[in-house]
Each structure stands twice: as C-alpha cells, then as structure tokens.
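Here you go, one structure.
Only one protein chain is missing; all other protein chains are in place.
Chain nomenclature is as follows: A and B, assigned in order of appearance, with residue numbering initiated at 1 for each chain independently.
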C-alpha cells in the first residue's frame, strides 16, 4: 500500500470517533495512533489544573443525544453524526415548544446541506446543529423532546507525545490536534500526516536534529503543553510545524511565524517556491490555530504552517462537508511531501565555506568539461555559483535563494565538494 | 460658534495687517493672538544681532506707497492691497519715465488678475507688484510719480512663544509664521490653526508631553529662535510640526522630516493613511519652509509638515489670489483635526506588553463571545492581533501599522486590557 493510501486509511478509521478537547474520544484516538507508533507516550492533566491564564476544564462525554417530535420520531440524532451536538453541551431531558427550541439550533442558510460545527467549551450551554434542509422541516406548532445524556465532570485532558533523538539536542517540533469530531481536513489530515512524518523521521539515517511530535487538543492543549515545557522548548526548538488542513487537493498554503525569519520560515518558503505548485501565502494575521500560542510574545517559538486549503479559507471548513470526500490519498501525500522536503532541507542546511582562494581547478579533479566552448560555460553554472557564495557566512538556503536554484540540486554538489576536500562546514 | 468658523474669523481679523519679517505689522498680529491666548509671551531681538550665519535686519515700516500718473491719478496704491509694494522697499519719491519704472514692476502674465508677492529683504531695492491687467493700462510715453514713504532703521525682530507644561519635560513643538502681508493659506491658516491647537492642548487632561508653540517670521525667525534655544530643543523635542498652508479644501499634503523615521513622521503618516482622505505625499526635497532650518544638519529636529494644498504647489501661492476666499472654516477645521489626531496618537503611543504567556482566557473576563462559531473567529480579531504583537518592543504605531487598523480602534482595547491587568507599558 502506498503512503497516501495508508494515511487515508488511518483517517477513515479515526473519522467516526467523537473527539473533543477532553473525553474518551481523544483517548480512543491516541490509542489508535499508539498502535501504529508504539513510541507514543500518553499524558493526562487533571481537570482544574492551572496552565498559565487557563484552567483545564471538566471532562465531557456523551452517551446519546437527539431531538424527537411528539410522535417519537428522531429528527436529529448524535448517533448519526456527532456534529449534530454542540460541543460541551450539558445534559438536558425536556419537552419544549419550537420557539424555545429555536434559540438552541444552529444551521447555515448558505450551505443548506451542511451541518455546522459549534462548541461552547467555557460557558455552560447546549444546542443542536443541523442542515438548513432539516431545519426547514420543523413545525412551528410542534412540541419537541430534547434529550442529551452527557456528563461534564472532573477528569483529564489527554495528549500524546513522541521524542525521537538525533545527534543534537536541538529539536524540530511537529504539533497537530486531536479535538474535533468527524471532520477530515480540519482534523484528521493533521494527525495522519504527523504519523507518516514520524515514520519518515525514524528512517532518517544520521539525523542531525531531535524531533518532538505532539498530538494535543487545540488551544487549551498547546497552552497546557507549553506551560509544562516552555523552558526546554525555547532552548531547543529551532523549527516547528503546525500540521492541520493538509489533506485536500485544491492548493498549498503557508502561514509564517510571527517574525517570519526563522529557519522554518526560510526552508518552507524555499521548498514551496521550487516545487512548481500553486501556493497561497498568508500573513501571520491570518493565523487561527496553535501558532497563536507558539508564536505568542514571550513564547516566540519558530512555528509555521505548511498546509493545503487553509483553515477558515474554504467553504466546507467547520461543517460536515469537511468529510472523507474532501481529502484524498494524493492530497495527503502532497502535504506530507512538502513538510518532508522542508525537514530534509533543514537537516542539510549549514554555513558552507569553500576552502580555496580563487576558484578551485575543477578540471584536474574531473569536475569540469575538458573542452571549453561557448556552451560549456553554462554547464557547471550551479556548482560555480554555489562556490562563489560559499563564504562561510551564508547558509545553504540563503545561497540557493541568491543563485535561484532548487536547494535539492545542490545536495549532490555539496557532497562532491566535501568529498574532494574543497568545502567545509562552518559551525 | 464652531471651531472652523472661529478660526476663520481670526484669519479675517488678521488679514488686512501689513506683516513682514519685522515691523509694526508683526507686533499688531502678536497682540491680537495674545488677546485670544494670554499666555503668549512676546520677544524682541534687536537689529544687528548675530544669529548663526545671519544678522537680524533693520526694521521695516511703511506709511504710504503709490504710483501716480502725471494727472495725479493713483494707478497702484499700497493702501488698497499691501502686496502692491515689494517687501523691504526703500523710500523713494521721484518722477520717472515708463522705461525707468518698468524695471521695477512685477506682474504675472499667466495670472492676469493676480498681484504677485515679492520681497527683497537682504538687498536694498524697491518695486511695485501689480496685476497684468493693470500693467497693460500703463502708457509708454507717460511720466510717473513714485512715492514710497518707508523706513528701514534699527529696531527689532519680534516673535511670540507659548510653553504648556505636561508630565514630562519632553516636548512636542509647533511652529508657524507671521511675516506675510495679506495672504490667507500661505500665512494666516498657520497661526489660526496653531491658536486652536493651543486651546486643544490646554484642554488635554494628564497630558504626557510639554508643548512649545512659536509664532515667528519665516527663515530669519526660525534661525534666530534656534540660535537662542538649540540645546534645550535638541534635548527635549520628540516631535514637531510646521504649520502652514493648512486652511483650504482641495487636498491634504505631507512633507516628512529629513530622516523620515521620527515619531512625528510615523504618527502623521498613520493618521493620514487611516482617515479616508486624499493625501499628496511629498519628499523632503520638496521642503521650502522652516523645516529647512529645523531639519538642517546639526539641528536635526524631527519636524514634519501636515498641510492642505502645499506651499509652492498651488497656482494662487504667493499671489493676491491666496485670499480669504481660498480658505474656509471646513478647510481649517480639517487641517486642525489631522494635527490634533497626530498629537493624540503621540500622547497614546507607548511600547505595550501583554502580561500573560500564551493568549489570555478572554471568555472568563467577558471579553470573548461565549459561542465559538465560524463567524465569531472574526469578531475579536483586532484585539487578538494587538495582543499578538504587544511584545514590549513594538510601539502602538508600529503594531497598528502591522495589523493594518486605525490606531484609534485600539485606544479602547488598550484601556480595557490595562483595566483587566493584562497589559502593561514598557518604559
């Protein structure tokens, strides 16, 4: 099975689970991931624990939830689609008129076949989400039975973490979230690409950097994780990637870190530029995921987002239309590939210095065409341009940007020159 | 009476006075201003005093001046319009042929109904200015009587000054000139807007900065003032505004300081950008007023010009067509308002720092919508963007520019966040 299909199968398996920022759905999701990646460690933070300005909320679990008409016919049923229930709804068991019920219903007139995704984590409330087509069938003079069998009680916030060591203590950081119910691009694409990247990283021989991969609930999860690990993260992380909405086929997108100058920003921009793909470049002002916390003043981690159709920017976002048809094996594999290339570039990146004064005599080493013609001037252009800028102050990404070539074209040249003792790495 | 009408009335009252760089007209003008603003102190510098490379000239006063034909008919009369006499004309009482007289006449063929404004401060000379229509009625074979009863003798250069103290010794500086005869935009708009701004500054509660407002003759006045006050000005002035040509309705204009990076430049550019008005941005190369002295190498004060139709750039400039019809109450009020907003922004400007690590939990403070929907993501955008950049190194103007909002939208947000103990000012 190829990689895209494997990722897609993982997403399919995980799709039905009712995830939220806490609860059994998160634990079930992490258990599935640990089955694929046994090195995953699972952590619990108890409800009520303070994390910076926030408090870990009570844990939410749902047994059943539906709306019934007076004939006992189920109009809207959580068991059919977990998006029907507003996240963190409290328990209710009550008859009510249409007009009372109406205030608790959410739908989208502009997308009449979509169930919207709504939550109320930090304010006690309840509600149902339904398609506008469903909504139109409700009767103004009917009495409805609302049944939500849900619990909100002391429990824990759960997250998963993998640490893969490299030669250096310096880390590359991958973060993805496991807190949305049945949605595909804005949920499962992130974890499954993170899983595939974990396998890729494990396969990297002589990896320079260590890698930290975390599977967390969005916002409260990143805040909790940061509150426990901030010092070591600030000391060690040189590049980070928030993995989200990375599985559809429409486009590629990029959100830089706040200061947009880290090696994560530079490497990602280089990779996206030299892959002959359409890329929508967003500003940090368009952030809306965990980069809000990672790039917060005082946190200041170099975390960027390489994704496909970006969260907030596609019509199906945060609705039931963001389903398994919205993502694809090829879409996932394309997203995986761009992050993988960026990691490879960061691994290869260094300040290189040519060891001769004046150009080396390449001919005697068999690195130069032996007949000098008008045409041969072009042939070794990339090598000579790389050498001309390998002054020990510019790194590979900077040189590739200046000489306008895909950094991948230089990997072999670098190996050759180092092999000939013509090039050294400047620490 | 609204502010625009009040300023216009002051301009109307001051219009007929025959001002020059010295003389009774300047004193009469300053006396009028002191009547409105009793805190104005009036200073005299005696003729002959050295000010840097310059010397205070003799004082010039005019009793009468006219051209008569051989029938005793007055062709051109200073008592009708003080622009008719070249500024600093020496006394003359003489009959002369047309051809002798012709060399002393100034007119504009391109503006046949305009009397041009001409001076000869530093070279003893005389002359008359008249419309081209008037000029055409002169007879080539006529003998004319030239009468200029003017004195040029030891006296003084006069200027006015107001100092309004604030919490800090650091100053915001306003400079305007009182040395042109009957012209409205390129003379009186400056003093009357300076007068209204003085009243506004006095009304500012808890003003952070001190304010220095001066009413001087152009060029020689700013040079004299600088020669007496340079050290304290260089130490204290953080922003300055040259007030001139700020009363018509056509457009707004901006001239930056020489290095174009001071807080005066940054605040003024922000205000002009976010007011939905037409603005012509000039380079410092287009300067032609007292910013020549304030921004001179070694003086280096951060003085900018926010004006309406800029000096030199409108056809009526330096002619009798720059009269009370050229300015208006609304034009003056628009100019006043942009300088006022710029002062308010400088007063509010500071480096702000958010006091939490990671985003604060706004919901528990009632600062965030309680239901999280697709739409609510947009609602608190300005607040969250401000917070995301409030890192203690960027000031308010920088943040507003980065997050692309009018700084005024952030004033309330800042007050709220400080009230909630979430934001502090970094000194």
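The criterion applied here is as follows: a contact is a pair of C-beta atoms (placed from the backbone, for glycine too) under 8 Å apart; a residue touches a chain by one contact, two chains touch by 3 or more.
Note that the structure is predicted; figures quoted are calculated from it, not measured.
K.L.:
Using the touch definition from the top, which of B:71, B:123 or B:206 touches the missing chain?
P.N.:
Residue touching the chain left out of view: B:123.
K.L.:
Of the residues B:75, B:179 or B:223, I need the one that contacts the missing chain.
P.N.:
B:223
K.L.:
Could you tell which one of A:139, A:163, A:277 or A:388 touches the chain left off the display?
P.N.:
Candidates A:139, A:163, A:277 or A:388; residue touching the omitted chain: A:388.
K.L.:
Touching the missing chain, which residues of subunit B?
P.N.:
Where subunit B meets the chain not shown: residues 52-55, 106, 116, 118-123, 125, 219, 222-223, 226-227, 230, 258, 284-285, 287-288, 292-293, 295-299, 312, 317-318.
K.L.:
Provide the residue numbers of subunit A that touch the chain removed from this figure.
P.N.:
Here the touching residues of subunit A are 353-354, 356-361, 363-364, 370-374, 377, 384-385, 387-392, 402-404.
As a convention for this text, only the chains that are shown with their structure count from here on.
K.L.:
With a Cα-based fit, what is the angle in degrees between subunit A and its identical partner subunit B, given to the nearest 5?
P.N.:
120
K.L.:
Roughly how far is subunit A from subunit B, centre to centre by C-alpha average, rounded to an integer in Å?
P.N.:
55
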